[in-house]
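Down below is the structure, laid out as C-alpha cells.
In this view, the complex is presented without one of its protein chains, the others remaining in place.
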Amino acid sequence: MSALEGVAAAFLLAGAGFYLAGTVGLLRFPDALSRLHALTKADNVGLLLVCVGLALVAGSPREAALLLLVWLMALLAATVSAHLIARRALADARDGASAVEGPP
Amino acid sequence: MNLVLDVALATALTVLAWRSLAGPDLFRGIVMYVVFGMVMAVAWARLGSADLAMAEAAIGAGVTGALVMVAYWRLRRIAPVEPADPSPRRSRLAATVAVLSAGVVAAIGLAAVQAIGPGGIAGRALVEALPATGLGNPITGVLVIFRNLDTVLEVAVLLAAYLAVRALLGDGGESLAQPPTQRGTLVAALVSVVAPMTVLVAVYLWRAGSQWPGGAFQAGAVLAACGVLLFLTGRLRPAVEAGPVVRAALVLGTAAFGVLGVAMLFVGQPLLAIPGSWAVYLIEAAMMVSIGVTLALLFAGAAGVGGGRR
Partner (left out) sequence: MNGLLAFLVVFLLANLAAGMWRVHRGPTPADRMLSALLIGSTSVAMLLLLAAWLQQPALRVAALIVVLLAAILSIAYAGIARPVAVAPERAGPPGDPP
C-alpha cells in the first residue's frame, strides 16, 4: 500500500472505531438520553473519518466532493433527528410512561 | 470475506423480516421493518445493483417508513390499547405453508440463476440490442424500450391506486386525520435545505438514468419523499379535491407513454416503439412527475393539495 492508502486506512479504521464506540454506548448506557449522546458521536465523527478516508483514495475530485456533501447532509439529518428524539425521550422520562404504545 | 458478508446480510434480513411480524409490540415491528428496508438497500448494493439500492433507499427511507408510522398513529386513535395476547396460538398449517413457500422461493431462485446475466437468452439479446438504442443503462432500456408494456401498465396501476383511495375517501368531504405537523425552527431549517436538494437529486436521477444507474422510478420516489416531508411539516395541506394541476400531474405519466405509444401506430411503427432517446427522456420525465405526485398523495391519503400556512 502506498503512503496515501496507508493514511486513508488509518482514517477508515479510526472511523470504524468511533462506530464501535457508538454501538457500545447504545448497548451499555442506562437510558435513552445517554444512548443518544453516544451514538451522535458515532454519527458525526465516525462518518466524517470514513468520508475523509474514502476521499483520499477517491478517483476524482468530483467523488470527494460528493462524499463531503453526503457528510454535510448527514450532519443536518442527524442533528434534527437527535433533537426530535431527545425531546420525546425527555417527555417520556418526565411522564413516566410512553403515550404511544402498550407494554414493551 | 465475501461469503461472510453475504451470509451475514442474508441472516440479518431474515431475522429482521421475522421480527417485524412476530411479537405483540406493533411499534417495534414498525422500526424493525424500517431497518429491514435499510439493510435491503445495502444488500442490493452488495449485489452490485445500484438502481435497486437507490430505489429501495428512496422508498424505504422516505415514503414507507413515514407511511407506516402515520398508519400506526391512526390505528392507535381507533383502538388505543392492543388486545392482550398471552400466548400466540400456532396454526397447524403454519409449518406446511412455511415449507411450501421455501420450496417455491428455492425453485424460483434456481430458475433465475440459470436465466440471469449475458448467458441467458434474454440477457444476450439485450446486450446485443442495447447500443443501437443509444442508452447506456440496460435497466432503463428494458423498462422504457424492450419491455415497456409492463411499465405503462405499472404507471396505470399507480393511477388506479390513487382512484381507489379517492373512492375510499368518499364524497363526504372528510379528509383523513393527520398527525400534528412539525414546525419547529430546526425542522424548518432542515426542510429549507432538504426540499430543494431532493428536487436537484431527482432531476439528476432523471437525467442520468439513460446512461448510469438512476431513472424515472428512483427520481419519482425521491420527489415523493420530498412531498412526504412537506406534508409532515405543514408546508402542504391535504385537500379533498384535486385541482387541475394535480390532476394533470397524476395522469401525465400514463398519458405521455400511452399517447406516444399509440402515435407510433400512425407512423408505421409497432405499438409502443420508442423513436429515439429524446422520447426516453420525455417519457421518464412524465413518469417521474406522476410517480412523485401519486405516492405523495397516497401517503397523505388526500385527493389533492392546498398550500400550508407559513
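Think of it as A and B in the order they're written, each chain with its own count starting at 1.
Heads up, the rule we're going with is that a contact is a pair of C-beta atoms (placed from the backbone, for glycine too) under 8 Å apart; a residue touches a chain by one contact, two chains touch by 3 or more.
Please read all numbers here as calculations on a predicted model, not as lab measurements.
Of B:66, B:144 or B:216, it is B:66 that touches the chain left out of the display.
The residue touching the chain not shown here, chosen from B:24, B:123 or B:179, is B:179. The chain that is not drawn here is touched, among residues B:126, B:216, B:229 or B:289, by B:229.
Interface note for the absent chain: among B:5, B:164 or B:245, the touching residue is B:5.
One chain is missing from the display, and on chain A it is touched by residues 1, 5, 8-9, 12-13, 15-16, 19-20, 22-23, 26-27, 32, 35-36, 39, 42-43, 46-47, 50-51, 54, 57-59, 63, 66-67, 69-70, 73-74, 76-78, 80-82, 84-89, 91-92, 95, 98-101, 104. Listed for chain B, the residues touching the missing chain in the whole complex are 1-2, 4-5, 8-9, 12, 15-16, 19, 25, 27-28, 31-32, 34-35, 38-39, 41-42, 45-46, 48, 50-51, 53-54, 57-58, 61-62, 65-66, 69-70, 72-73, 76-81, 177, 179-182, 187, 190, 194, 197-198, 201, 204-205, 212-214, 218, 222, 225, 228-229, 232-233.
Basically, only the chains that are shown with their structure count from here on.
Each chain gets one centre point, the mean of its Cα atoms, and the points for chain A and chain B are 27 Å apart.
Every residue of chain A that touches chain B in the complex is listed here, in rising order: 73, 76-77, 79-80, 83-84, 100-104.
Remark: chain B residues 24-28, 76, 81-82, 182, 186-187, 189-190, 193-194, 197 touch chain A in the complex.
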